[in-house]
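Showing just some of the chains, left in place.
Chain nomenclature is as follows: A and B, assigned in order of appearance, with residue numbering initiated at 1 for each chain independently.
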């Protein structure tokens, strides 16, 4: 960008590096160079070179984050010397407390395990991805298998650590809930209760009388 | 055949649209045309929910009364209280229409803001595994009873959430309606995936209707479709540009 003459290739490289930054920023797991190469339709060696350039750029600028190559991929992480700040923050983080939504999701997994993401979504009516990820990261739930059907969806279940935290000897000791849950028909009946859907006959004579007036 | 009936979201919405449709020359906006059009629309709604019907009929009654007063040659005969009550009704209706219009316009701004915000994706990754020991125990203080109550609350079947238009459900949304909606929306959005386009629809039938509307627009050459993977999401790209003749499409749509 410093040249007066535009160098299209240089511009393209800048764009690819920005794309790498954006993808790695939102990725939950380290992003393999091969995947980046595929997404950007560029050779893996170039991707690796650009990632290194980005990483050394951050280091030069003394950023609070680093781009690192771990576990087969690239990810952002906080600079090592800033750990005290990060830890202080995590202790204050709102997410530290289990929200109502998270507790409901955990309860669903506990009572309905093994259960897939889609099944949890169907029960809660919203996308449970974030909550499931948090619960898994905290070690309360884990992948316990794969659905045998098409798609082979991941099935989740609760962990031993979950039982431990709640002081339960085993899953069989979860208090029964079936008797407290009304059937769908009952709920539907309560909801629609007095609602009627009759055919409203708008008295033709009166309306006609009105509309016929000029 | 009743083609391209606008989708009314209630009595105010219907009246508002009927009046503003006449806006070409505001001095020609005519109470009697409006009343006639309103009553005609109600007649088209063959089956009405009782609650809904009262809303529509209340406004119809007010309109008819307004029209009747307008036709009366001699206002002096009228009871003064009745007269005032009528004016009050009219002003109320007017202010409610203005309010409805205000929020309709705000909704458009909200849509634009949301579209723009949707261009960026937030980082919601959280701390990496180096900090897993630092994280406080989220389950601290959670009792088994709380967990059980959460399970009961989550697993109690909820009445099917009907999002849109369930109040005028009997007039099922038609493909023609969906086409009208898409013609309004797609040029603005440019490109959108089908999944996103229908993410907010509660009923499967509504999704299907949208799908048929999309196919119709594709047939008319207004949009391009791309489905990179089998059973994958469908990308919809508005390709008709500004000069696209909406009327052509509307005439040709399926019978709802």
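Brief remarks follow.
Throughout what follows, contacts are C-beta pairs under 8 Å (C-beta built on N, C-alpha and C of every residue); 3 or more make two chains touch, one makes a residue touch a chain.
All figures in this text were calculated on a predicted structure; none of them were measured in a lab.
Protein chain copy numbers for the full complex, given in the shown labels, come to A x2, B x1.
Operating definition for what follows: only the chains that are shown with their structure count from here on.
Between the Cα centres of subunit A and subunit B there is a gap of 29 Å. Across the complex, subunit A meets subunit B through its residues 22, 25-28, 75-78, 83, 86-87, 90-91, 95-98, 100, 102-108, 110-112, 123-125, 130, 134, 137-138, 140, 162, 165-168, 174-175, 177, 180-184, 187-188, 191-192, 195-200, 202, 207, 210-211, 213-214.
Taken together, the subunit B residues at the contact with subunit A in this complex read 32, 35-36, 39-40, 42-43, 46-51, 53, 57, 64, 67-68, 71, 121-128, 130-132, 134-140, 142-148, 150-161, 170.
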